[in-house]
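Shown here: the complex without one of its protein chains, the others still in place.
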Amino acid sequence: MSFDADVAVVGGGLGGLSAAISAAKEGLSVVLLERGAYSGSKNVSGGRIYVHSLLKLIPDALERAPLERPITRETYEVRCGDRRVTFTFQKRNRDSFSVLRAKLDDWLSHEAEAAGVLTSFDTQVTGARREGGGITVETNRGEFKVPLVIEADGVTAPTSRYLGIRRLTPEQFMVGVKEVVATKPELPEDEGEAKVVLGLTAGLKGGGFLYTNRESVSIGFTVKVESVQEKLVKTSELIEDYRESLGIEGEVLEYSAHLIPYMGYRGLPPLYAPNLMVVGDAAGMLISDGFVIRGMDLAIGSGTIAGQVAAKLREMNNFTRTDIYQSQLEDSFVMRDIKAAWKSFKGLSNPRFYEVYPQVICDVLDSMFSVGDRRLLKVAQERLRKEGLGLTSLARDLLWFT
Amino acid sequence: MLADLLIHPRLVRVEVGLNVVVGFKVVPDETLIKVSSGKLDMNVAVKISTYDKNAIEEAVRIKESTGGKAIGVTVGNTDRKTIREALSMGVDEVVAISTQYTDVLGTATAIAEEVRSMNPDLVLFGETTTDGSTSGLGPMVAEFWGVPVITFAKSIKLDGKVIRAERSLTPVVEIVETELPTVVTVTGEINSPRIPTLRQIMESSKKPVRTKEFKSSPMASLDSVEPYLVQRKRIVLEGKTEEVVQKLIEALRKEGAL
Amino acid sequence: MNLLKRLGLNKYEVGESHIRVNVEICRSCESKPCIAVCPAGTYEAQPDGTIVAHYERCLECGAALVACPYGAIAFKWPEKGISYRYG
Partner (left out) sequence: MIVVFSEDGENFKSAAALAQSLGEEIAGVAKQELKFTNKLYVTDFDEDVVVDIVSKESPTLVIGGDTKRDKTVAARVAARLRAAYAPSVVDLKSQGDRFVVKRIGYSGVALATLTLSKPAVITVGKGDSSPKEMQTQVIRQEGKGRVRVVERREGKGTVDLGSAKIIVSVGRGMGSKENVKYAQELADAIGAALAGSRPVTAEMGWLPEDRQVGLSGTKVKPKLYLALGISGQPQHLAGMKDSGLVVAVNKDKNAPIAENCDYLVVADTVEFCQEMVKRLKG
């Protein structure tokens, strides 16, 4: 059986590009297939990347990548009606940056070209089948036979579905809705803010975000799909109120949406099959513990590892041993961090987190800052009793969470 | 002469094979350029300028039907991924000339230098680029090279050394004829550019890209680029067709437009 | 700013519909979560209980695909579709 290339990478986002770059650096012939006209044209992120894994792949990325602002201010806001609790933590380290994916991914695709990756844009994968000891990828530009596919086709993982190893269910996903608004942040040039907003989405499980870019801000929210099924609130109507509640004025530049994997360590889909490795969103890699939301660094990390494993498999001349990818992932930050976030992941699945606690926190603070002699705990207790909850379950939830 | 053959052995003439040089430009995708806060955001993905793709397609068709060569020349942004697109479409080789800002005259000078040394039968360009939109490059290269030019060709036919073209000179259409070598600029109507297959994309990586530098001293310097906006009223008329038509007619009479 | 204006900010290249809805299933679907979940307002209920898909609005997020409890929405990615400038 003769093949057209060593590896086909399906999807030209951060995960796929990282896989392609690391495989090409190892001397493999790599073809990357991207559906969009350019990398990033189909991607949306809330907008913050933790750069550690990008720096491993491209050591001077800080100087060259189109990063927007370093995140030096972390703001957390809990809302209950018109009451809000806000705190901001300021720091100087530059380990995360706001980004716009259409710019970042496009840049990384040029890095990939320079590393010898062949990128094919406007290329839609329409099917995949096992054949002659490899996988035949069907596209609008003809078929392509390879011994190894790295699947980086995003959250809905079409390639895995074509090969029959994956089904999608609503509880695995959140839908993210976003606007980019032209407004120059009132911050020094080398500072940026990330904001998490809790308790805004009409009883939906989810939260809001805000990231400051150089000349704009990215705002939006993410909500669990099953929660929308339940509450039947139109996601298309929430963004206007959200923008107003943030007090942001400026020309809206773009309106976008994306599905986000929400699976947790135990819920991860199969990450490999013979001749197939799955990276990034397609592999359900996301960490969200209520404070930190990470996806891009996991995509880059898993992609980089997949590229290296690809080289090893070629050396072994056995492309079925993709289990090596799983074990290397387990030894890396990718799986360690996803595993560590498992607890808070479960905590976030608790509906009380979205429905009850914001109210409790606001009630407690309301009484703290009001004239009167009612003691704090008593207020909280009353409030909780009303909700049919004991202090112990509150404590337990919070412990799970931290 | 011998020196020429040594430098460009692929351009040795065979019986029928026509050698075609095609110029194409890497430009910001104008459909992605946005105006925000009164400024143009030009930091957008690049592409092969629209009608240059038609020129590439035509060059490849001529090469395929006559068994010659098609060589691409690009000046300015030498983005590798975009150049590979031209190669995937069937261009055999690309000369990528990088330069700082240059005007169309500078670009023509750089290309004419290449063309003279390659001495092809035909040089093709798109009728205009989507950035500068001067439609000037083809005529200028022809002038520098000292051959005839046919602009705005919507079809061309080759018969030995005679080229016949249909020129779309709105509203007039002219059928013209001249002898090769010549320069032709083509309109979007001439063909539909092909979509390369994955295998062609693979093959493109083996094709040569020669890079060069060109020092330009432009006669026209670009001082500023600002959004070109015509403020419109943007009044929306909605409802039953009879009613909105009535409202529109009243409004147009008031404006003195009817 | 209304939804259509917001969508109009984006660059689309629209061809054939890439969404197929099995409307017979929609008739018996009470809640129609596709309408709520789609951030682009792509799905619109008709008086007879069926759904019309305004595919040209689609932001290609895939939410409707996973939200339909009955698998009534068949979805392939459009060949061109949306191109984000910021993302």
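A, B and C label the chains in the order they appear, each numbered from 1.
Keep this in mind: a residue touches a chain if its C-beta (ideal position, glycine included) is under 8 Å from a C-beta of that chain, and two chains touch if they have at least 3 such contacts.
This one's a predicted model, so the numbers in the text were calculated from it and none came from an experiment.
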Neighbouring shown chains of the undisplayed chain, as defined at the top: B, C
Would you indicate which residue among B:Thr78, B:Thr102, B:Thr130 or B:Ser216 is in contact with the undisplayed chain? B:Thr130
Which parts of subunit C face the unshown chain closely enough to count as touching? 4-5, 7-8, 56-57
Which parts of subunit B face the unshown chain closely enough to count as touching? 28, 30-31, 33, 35, 40, 51, 103-105, 108, 127-128, 130-144, 148-152, 154, 164, 168-179, 187-189, 218-228, 230, 232-238, 241-242, 244-246, 248-249, 251-252, 255, 257-258
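Keep this in mind: only the chains that are shown with their structure count from here on.
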Where subunit A and subunit B are represented by their mean Cα positions, the distance between them in whole Å: 40
In subunit B, which residues are in touch with two or more of the other chains? 34
What residues in subunit A touch two or more of the other chains? 37-38, 41, 102-103, 122, 140, 216, 253
Residue numbers of subunit A touching subunit C in their complex, please. 35-38, 40-45, 100-103, 105, 122, 124, 126, 140, 155-156, 158, 168-170, 172-173, 175-177, 179-180, 216, 218, 225, 228-229, 231-237, 239-240, 252-259
Of subunit A, residues touching subunit B in the complex: 4-5, 31, 33, 37-38, 41, 66, 102-103, 106, 109-110, 113-114, 116, 118-123, 139-144, 182, 215-216, 250-251, 253
Spell out the part of subunit C that touches subunit A in their complex, as residue ranges. 1, 3, 6-7, 9-10, 31, 33, 35-41, 59-63, 65-67, 69, 76-77, 79-87
